[in-house]
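My questions all concern the structure below.
== chain A ==
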Amino acid sequence: MGLMGGSPLTGPGPEGIQPGPDGGFPPLPETGGLTNAVDWVVGWARSNSLWPLVFGTSCCAIEMMATGASHNDWARFGLEVARASPRQADLIILAGTIVEKMGSRLITLYEQMPGPKYVIAMGACTISGGPFYYDSYSVVKGADRLIPVDVYVPGCPPRPEALLYGVMKLQELIKKGAWRNSLIPRPINHAPFKDEMSETAREWEAKEKLKQEGMKEAQEKFKAENPDFKGVVIKRVAAPKFDEVARVVRPARGLPPAEILALLKTFFPTLGVYNLPEPDAAKLAALGPEYVLDLTVPKEDYLPLISLLRDDARFKLDFLIELTAVDWKDRFEVIVHLLSTEKGHKVFLRCALPHDAHPELPSLTDLFSAANWHEREAWDFFGIRFTGHPDLRRLFLDDDFPGHPLRKDFEDPSRVVKRPY
Partner candidate 1 sequence: MRDAFFYAVGAAMLGLAAITVLARNLFRAALGLLGVLLGTAVLFLLLKAELVALVQVMVYIGGIMIFVLYAVLLTSELGGRMARPSPAKLALAAAVAAISLGFLGRLAMRAGPGERGDMSTAIAALKPLGARMLNSGPGGFLIPFELISLLLLAAMVGAIAVARDGKGGSP
Partner candidate 2 sequence: MTEYIIIGVFALVGLLFAGAAMVFSRIVAPRFPDTGKKLDAYESGEDAIGTARIQFKLGYYLFALVFLVFDVEAIFLFPALANLGPAADGEAGQISPLFVWGEIVVFVAVLGFALYYAWRKKVLEWD
Partner candidate 3 sequence: MNLSACLLLAAGLFAIGAYGLLTRRNLIAALMSLELMVNAALINFVAFARFGGPAAGPHDPEAGSLFALFAVAVTAAEMALALAIVIAVHRQRRHLDVRELDGLHG
């Protein structure tokens, strides 16, 4: 999927048309009165009847809905006829982050809209990737890399009035370039994405070097004239002072860790506690009342232990909080958090796996239905294979996504811009 670099929407359409002075369409050529009148009417109608597509991916969607709600009421602009089918929509308000997997669908939806069609990019994510510009392997860095965008509304999310202002901007645009110019799509951003911070710094440095060379004489002159100059001192603003407050510790509920461990030791004598060699009751008590038992389990005990924890009446850990993994570079650790909804105690456990291409571990799906997706997630992100899993497919990423992104050695310069700081 080469979505990050360019868009399949490159085909027909006169590209490279220079925008007008204010960034809008170039002004219409002066023609006869009738044509202009028709243009005016059509532009008026189109700009006042923008039916948006029901499209929202994340946070901005809520603000988009709030724009439609009573307090801001986009019906005043004739926008309330939100259509679920792109065939009847005129406008996509890109409300929320566009990720690579969604990108192809977005293009499909955009293509399925009949023209003339307009796009408002709402919020930082759709304008540039926003908070997900750096380090994210899945976010499209600006929706204008996929489809042409007419109006950019910055904010995170922009408040409803800001969106309404964007809509008014769009109306202005449509009125200006009404009938004929609506055939011209706005350009798609084909520029390769780059680390903007470093790039800006580099450009600045180059300019700065030249500037400094030009200033050298003046600086020396200044030094000579003001030998005592120490520079302007800007005072720090006094920050409010806060007191140190002791932390209130609430004891963990249910069976105390020592008791659980003692019980478990009778079944699994090899069981260890993470970061606590040769654990005993005293050592565990020293970890404080908040401590939740964190067991290290050998691979062969993994399934029987969890089975026991779930079924034994003394533990009744019937609730899988989460199952995840950590890449320690030399090994993987699969981490399981269990909770007893009845007794209130938690048990964490972790099972070390070799750092192979695809380490294997028995699946928990027979014990916890919840484990199904958690294990798929772990497979997706870490490449850990769970034997006996009924449907081990990637959960979040496309099937052809290269590699497992949460591994520490994951590199993909075609997708990821590394944070420079």
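Going forward, a residue touches a chain if its C-beta (ideal position, glycine included) is under 8 Å from a C-beta of that chain, and two chains touch if they have at least 3 such contacts; residues count from 1.
Inclusion criterion for the candidates: all candidates are chains of the complex that A comes from, given by their letters.
Remember, predicted model here, so these are calculated numbers, not experimental data.
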| item | value |
| --- | --- |
| Chain A: touching candidate in this complex (1, 2 or 3) | 2 |
| Of all residues in chain A, those that touch candidate 2 in their complex | 8-9, 11-13, 85-87, 105-109, 111-112, 114-116, 182-183 |
